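Removed from the display is one protein chain of the complex; every other protein chain stays in position.
On to chain A.
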């Protein structure tokens, strides 16, 4: 009776289960039976049970209760039980399981077993799942077996040693002396394993590598023997004599010849011979040639050999087999930097591969094409790449787009071509481009001043066709806002003129504003562009005013803020409007990482509103950066809370800081005398004094004292402070939050400033309190601090 019948019966039954639930039920029943049988100490069906369990495990069900059974079976003297036990160990036990250590002793015994097959089982299991401890314990045994006379065991022992070296590289020293002598074996199995072992040893230890360099002549000799030998039926694969061994030897030669002239010279002839004589009509031959090419490229080979190698790769490119084309492109990618001209010769074929059906081939072709773009072929290559972009699979789009941008930036023959290319990419794949594309393109457009008219016409056309690509929409809105006057003039040399009315342009912008496809950023761009047009057009200013005021109550806070500010620009600061909305200056290209670098009109207008200074074209970046640098906490939020209370939009803005500043100016003269405390704020009966407690080189401790001289109690008094980025601020707990009337007691709060970079101390303090149910908020800027009471 064949031992597998019961197993096969079970498999048949499980396969006939019609539903997942039925299968699960059957398997649970079987597992219960198996578990019961395991508990019985000795029965004849142990192998069947474990085999059944392994099948269940392969289906994906838990089988950990079989681990101990594996251990028991391995220890059994019967070969059939050992065989299945070891298989179970390889499948169920891995080095993370504790039970794996239990089999170490069994393996050790079996390694010295008189039967080769048992030894082979032990070696195989050790090489498959041997943990570091097991390897350390059994390394000497393996060393002993390496010297064994039988080639069957020897080759297995060598591969086991490979596994040990991979797990514990230090043990490589144990096997190095023996490895050299193994190369003189005749048995191909032993030779193959020996080459693998030497490769592994050389890769991990540079000293060993130097030692093994002297084996190069021997390896060359073996290879020559393989190539020149006649037909050997045992090792022949498709006309190549033992391709597996040849590939392994070539790989070892590659490692030995790398960065070493002597070794590379010794193998030159051999490589040339292999390259010319190997028949590559079948995969086996191609595999050998491929390995040869990789070796030639990696060692210090002479130029003739390199040319030969590149030609082989070129031949591979024309092969019908897709696999061969794929690997040839992979290899060309590796050498495109060093042998650029050689690879350029095959550019045509590579570009054709862009049209291949296979996604892997396409990816390789794309990488290679991008690497082959140069100043001479930029126009033709870009055409191909743009065609590819429109048909490529979605996962490659982002990569293609960024590759095109980089290439265009490096080799653009003219600015117009550059702009056209970027526009084309945005139209085709705008959703997949990176975020900084928009500001980069805007920078580019501003620098190409003679092309403004052309650009804006093109962008307008693109916008009215399709508003779903957000990057395109943003750039288009910005340009229409900036160059709206040129757009309306409608005449341009390089492009077909369009007759547009102001309403057309405003319609386009409004569509963007109202469309559900537009992202919030795009809508912000559109709103600002609409605003800018108020100075560029003459007739429809009212329409613009109405658009802007509608958005003053928009849910989106960004849009609302901008709309309210623009409204204010119309109402209160109309005299400044033209100056504020003038043409932007050419953006400095050398500030890529600057957060202010991606300028649009909005940022500068914010700072212009909070400082009522006529900006105009001299809106320099400096005040804005200063303002942000100093007041990044309060400065930005300053405008927001003021804007969200619509009625107080205009009022507190000029009032607060300026009065504070006035006060400070008044008190400015007092600071020169040694006065312990300074009143920094006084308004509405609430006063705030500042006293410097101590000052060191890098730290200052201040105390704020708040006093109430009104008739009413002041409650919920809080202080908030902001300092420049280079200074650290630590506010201790205030003494209280209630200021009783009549100034009887005060609230004090200590603040520690640490200033390691010794920048100028500046501080902005915001007070907020509740007086008779009314919430008051005020901000004070402190530019100079009193010196301490004692110095």
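Following the convention adopted for this analysis, contacts are C-beta pairs under 8 Å (C-beta built on N, C-alpha and C of every residue); 3 or more make two chains touch, one makes a residue touch a chain; residues count from 1.
One rule holds for everything that comes next: contacts and distances are computed from a predicted model.
Choosing from "T-complex protein 1 subunit alpha", "AP complex mu/sigma subunit domain-containing protein", "Basic helix-loop-helix (BHLH) DNA-binding superfamily protein" or "Dynein axonemal intermediate chain 4", the protein name stored in UniProt for the chain missing from the display reads "AP complex mu/sigma subunit domain-containing protein".
Of the options A:169, A:189 or A:314, the residue whose C-beta touches the omitted chain is A:189. The hidden chain makes contact, of the residues A:75, A:101 or A:128, with A:128.
When you scan A:115, A:281 or A:390 for touch with the missing chain, the hit is A:115.
Only one of A:34, A:71, A:84 or A:706 touches the absent chain when the whole complex is considered: A:84.
Of the residues in chain A, those that touch the hidden partner chain are 3-4, 7-8, 11-12, 15, 51, 54-55, 58-60, 77-80, 83-84, 87, 90, 94-96, 113-117, 120, 123-124, 127-129, 131, 152, 155-156, 159-160, 162-163, 166, 188-189, 192-193, 196, 234-235, 237, 242-245, 247, 251, 283-284, 286-287, 290-291, 294, 322-324, 326-327, 357-361.
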